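Every protein chain but one is kept in place in this view of the complex.
Note that the chains are named A, B and C in the order they appear, and that numbering of residues resets to 1 at the start of each chain.
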Amino acid sequence: MRVTIRLFARLRELARRDELTREVGGAATVADVWGALAREFPALEPYTRSVSAAVNDDYSPMTRALANGDDVAFLPPVSGGRR
Amino acid sequence: MRVTIRLFARLRELARRDELTREVGGAATVADVWGALAREFPALEPYTRSVSAAVNDDYSPMTRALANGDDVAFLPPVSGGRR
Amino acid sequence: MSSSRFAVTSDRLSLEPLIGLVSAPGDAAPGRPGAVATFLGLVRERNLGRRVLRLEYEAHERLAVRAFERIDAEVRARWPTVRLALHHRVGRLEIGEASVAIAAGSPHRAEAFAACRYTIERVKQIAPIWKHEYFEGGDVWIEGATADPDDEQARQEALGRSCA
Partner (left out) sequence: MSSSRFAVTSDRLSLEPLIGLVSAPGDAAPGRPGAVATFLGLVRERNLGRRVLRLEYEAHERLAVRAFERIDAEVRARWPTVRLALHHRVGRLEIGEASVAIAAGSPHRAEAFAACRYTIERVKQIAPIWKHEYFEGGDVWIEGATADPDDEQARQEALGRSCA
């Protein structure tokens, strides 16, 4: 199946693209898609511990199983100022 | 000596005037002026416990001794909403 | 609309000029603020179960401006980086109109929020301003507590509510 991957902010800059489409296995989770992406763009690897994801414009856990045609967005940490 | 007395809000309505001039004794305090006023306008008497005063546009204790020409304002309780 | 930071006016209130007054560069505060908290008090159509028709506010205007300046000094003593502006309306106000507008600017938001809340609490406690409510079936002066700027317990209560 195919999913659309969208990247934002520094992730977008590191991968030098804001959107890509990839073929993934039928039981692929969000984490699987991220793993493949980080292998394709090693500069993204350091974000593995801090990245968030959204599927079809809703926040999603990394464990979510994807469906064909899903839109998966990867989000770097937000500014979240503490004061 | 003479002082100018100014009344606000409900005090003004009860006395039916916003400003008056009165002759007071040389050692008169703000409280003395209020006492004489409450005798002249008995409707003001219930405010004796809750009235505030200002002299020459500054808040003043009731014990303050007045000088000739002072402007004495009497102020009913403020709205002071508790929420 | 007054261009002073502290004013009593019969004009309609607007926040924009107050925000400008607390976020102007180059004044005493250390640089431009990163946060502005504001408060607007609006005339409600119901009060204590009565249908309100309009309000009339009356002030001892010069004393009120001095009370505002006193509150400003209290705010600066507690939150030195905060710059404050405060306008109170007098005269006849219709439902939905603003009776008081406050803006507090600060480098960081915690101080801006705290100072803004503290200010409205202190205004209610010590500003010599009275509200005459005209409701369906009558009218009444709204009177609460004796105004005493030196009442330290009241001041601590205002500080407590500001979540400082």
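To be clear about the criterion, a residue touches a chain if its C-beta (ideal position, glycine included) is under 8 Å from a C-beta of that chain, and two chains touch if they have at least 3 such contacts.
What you see is a predicted model, and the numbers here were worked out from it, not measured in a lab.
From the options A:15, A:37 or A:73, the residue with contact to the unseen chain in the full assembly is A:73. Screening C:11, C:45 or C:139 against the full complex identifies C:45 as the residue touching the chain left out. Contact with the undisplayed chain is limited, among C:53, C:95 or C:140, to C:95. Contact residues of subunit A toward the unshown chain are 6, 8-10, 12-13, 50-52, 54, 57-59, 73, 75-82. Hidden from this view is one chain, which touches subunit C at 14-16, 19, 23, 25, 31-46, 95-96, 107, 109-110, 112-113, 116-117, 120, 161, 163.
What we mean here is this: only the chains that are shown with their structure count from here on.
Centre to centre, using the average C-alpha position, subunit A and subunit B are separated by 72 Å.
Rounded to whole angstrom units, the spacing between the C-alpha centres of subunit A and subunit C is 48. Separation between the centroids of subunit B and subunit C, computed from CA atoms only, is 25 Å. Not a single residue in subunit A touches at least two other chains. Shown for subunit C are the residues in touch with two or more other chains, of which there are none.
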